[in-house]
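Worksheet: one structure, shown below.
Here the complex is missing a single protein chain, while all its other protein chains stay put.
Here is chain A:
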Amino acid sequence: MITNLNPNANTLINSKRFRTILNCKKLKTKSPHQTLTSPLFSTPQKNKEKTYLFHHFTHKNPNSYSYYYDHNNTTMKKSIHYLIYLTLFLSYLTTTTHSWKKEEFRNCNQTPFCKRARSRHPHSCNLIPSDVTITNNGDLVAKLKTKPNPDQDSSDDHNPDLEFSLSVYKDGILRVKIHENQEKDKKRFEVPDVVLDEFESQKLWLQRFKKEVIGDDLLESFVVYLSDGYEVVLRSDPFEVFVREQGSGGARILSFNSHGLFDFEQLRVKKEGEDWEERFRSHTDSRPYGPQSISFDVSFYGADFVYGIPEHATSLALKPTSGPGVEESEPYRLFNLDVFEYLAESPFGLYGSIPFMLSHGKSHGTSGFFWLNAAEMQIDVLGSGWDAESKIALPSDQKRIDTLWMSEAGIVDAFFFVGPKPKDVVKQYASVTGTSAMPQLFATGYHQCRWNYKDEEDVKNVDSKFDEHDIPYDVLWLDIEHTDGKRYFTWDRTLFPNPEQMQNDLASRGRRMVTIVDPHIKRDEGYHIHKEASKNGYYVKDASGKDYDGWCWPGSSSYIDMVNPDIRSWWADKFALSEYVGSTPSLYIWNDMNEPSVFNGPEVTMPRDALHYGNVEHRELHNAYGYYFHMATSDGLLKRGGGNDRPFVLSRAFFPGTQRYGTVWTGDNTAEWEQLRVSIPMILTLGLTGITFSGADVGGFFGNPDTELLVRWYQVAAYLPFFRGHAHHDTKRREPWLFGERNTQLMRDAIRVRYTLLPYFYTLFREANVTGVPVARPLWMEFPEDEATYSNDEAFMVGNGLLVQGVYTQVLLFSFMTYSPPYG
């Protein structure tokens, strides 16, 4: 699939201003796994596993183990220099790291459904499947009945049966849905427009099931075919679903409810005197429909590590959050939030949510589990030994990782992927939610952003400086200040009197512009978007049914209800060149604040009892709000170009399926080494969970990076899929030519390497577009047999041919090492 760089392709790219194409012989790849580092070339040493690296400007001296940042200085001078830096850096850390306001966000104990689910004991689920049949649609269905308890009068507290269905899809995908009877006033929310339409066509129509008695079970279980070599077992008592290798003794792959933690709070009538309201800080959630949470356990067999479930600023291999030795840890939270100055190591939920987890291990390989649910979710990775007390009879010869999944609302719509190779799992996931959109070539180049490039002159100046310094770039970005009072689709005409001319000027050199369009709409009668939206009832409503009135950049704002396809279509039309005054065909879009961010809302977002189209509560779809917004914007650009211009839309919030609509970035990071470091696992995780086109703000959004950090950031980010420099307005200017000739050169080289590799990246984007395999890959995706790679998230692969190791610390005088997997 992937072709290595064609050594004959001298001028690799014809596009205007895609300059600086290296034509050096060193790019001719000699081995299938050429190791290119950032910007370090690794050279194999006698010790086959470890490789020492050299700065590529000092590679004349390949026998030295020292690593130099600036080879002009003497080492002595330098050590002093670095010590000073280090001291400065440490003092900087102490003053800035604790800005994240933990107490303003709910933890699990403050979240009743989470607290409750976490305190449940294994095997408290007392459901058993009955009336198991195969339907005309080729699904296996059953009713989940409460097991009669001989000790209790069963007439009390009797829950209606739950509806269970099990479907099998091509390539080893199992889908399990558990629902309650829908003959009620309030329907539970099923997330629309995420699963591909064509996915349904890949369903394998089940014809029959096999009956089997497992172990000493009193009841028979039901076995159906999943794919070659795999089958699904619906076990009756205790109720569980598991995937195993074919045959009654087949090794388990994945299982659902093996620990009996499944619980489904059915909608019910409020009892007298019952208080359903939930209060957090100054906010009250009316919770008119009461408790409706769902929780269950999922086990991954043969797993050494689990991965995925973005977005958290944390390691690639997910650490246990509960169990022996884990003290006071929060579950991984999936709740899209605009977190001010997030921390570099925290299970706390950030801007986007993808409830898709992968496991990987030496014995089985890879498998995956995806829960399509848009409500707040909390996921515990249970450390081994967590169930020591519960005497669970699971095969003990298999290594296993157990996880606990909890959600506030919605239904169970779960997908199991059998793998068994890493790429199989991501492909299986992509067949459900789609592969990433093919970006235009320009979007894969370097992007320059800042809050804010102030006016047309500033834009012109920055643009010309790139040429002056011979640094290639493709897109110049305008943040919120370009608008007339934060009214999106408008321009501050004092600062930007001639936006078309400005864009056309950039376009004359083949460059594009991106402007920001956020979902909060200024409540101003003179603003055409607000006028239309309020007249047509296109806003999200508050619990009382009035247009929800929150606070964001423009002040008092309302939020477009993007769940409604008609409203999305209306929104998409706003991007027509005739509608968006001052836009040109070379203008693309940036969607920010779409979690949605509401400055005066609970946890800086929308109240959970706000109402969407179809009487859906915000709590039910919160995590998908930004996704629908992104979708509508992307559709807008698609419409604008008559279907002939591939959209480019960057979004901060995301959900499964986001990859079909554009790019994401890791939000408001900070100019610190540890944030550079954590950006790698964050981006790799996004890639594993479908969103390959992602990146982090180069240099860090908040704060001023020291020069070395900035240079290092460019050097790593040049190899990551989305490559954009961005900065907060309080920071010093940091365009790559502002730090002296030497550093300009280093950053120029980093950006040029990216441009040199553009054909490779473009090819990889196409691969991702066709197969779902990400551009930037964890090492274990390419070396699945090599256990040493499983938890490595410092190095990564670009495609299958390039290993990149970043530098994430100030290098003092120590040698530097990276892992080099043996050639497979």
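Here are some notes:
The definition used in the following text is that contacts are C-beta pairs under 8 Å (C-beta built on N, C-alpha and C of every residue); 3 or more make two chains touch, one makes a residue touch a chain; residues count from 1.
Assume contacts and distances are computed from a predicted model.
For the chain that does not appear here, its UniProt entry gives the protein name "Glucosidase 2 subunit beta", which is one of "Auxin-responsive protein", "AP complex subunit sigma", "Cation efflux protein transmembrane domain-containing protein" or "Glucosidase 2 subunit beta". Checked against the hidden chain, the listed residues A:N149, A:S282, A:S544 or A:N644 yield one contact partner: A:S282.
When the omitted chain is restored, the residue from A:W477, A:W553 or A:Y580 that touches it is A:W553.
Within the full complex, the residue among A:V604, A:L688, A:M781 or A:V811 touching the omitted chain is A:V604.
Among A:D131, A:D217, A:D470 or A:E532, only A:D470 touches the chain that is left out of the view.
For chain A, the list of residues touching the undisplayed chain reads 6, 8-12, 14-24, 95, 98-99, 101, 103-104, 281-282, 340-341, 458, 470, 472, 508-510, 550-553, 555-556, 598-600, 604, 668, 728-733, 752, 759.
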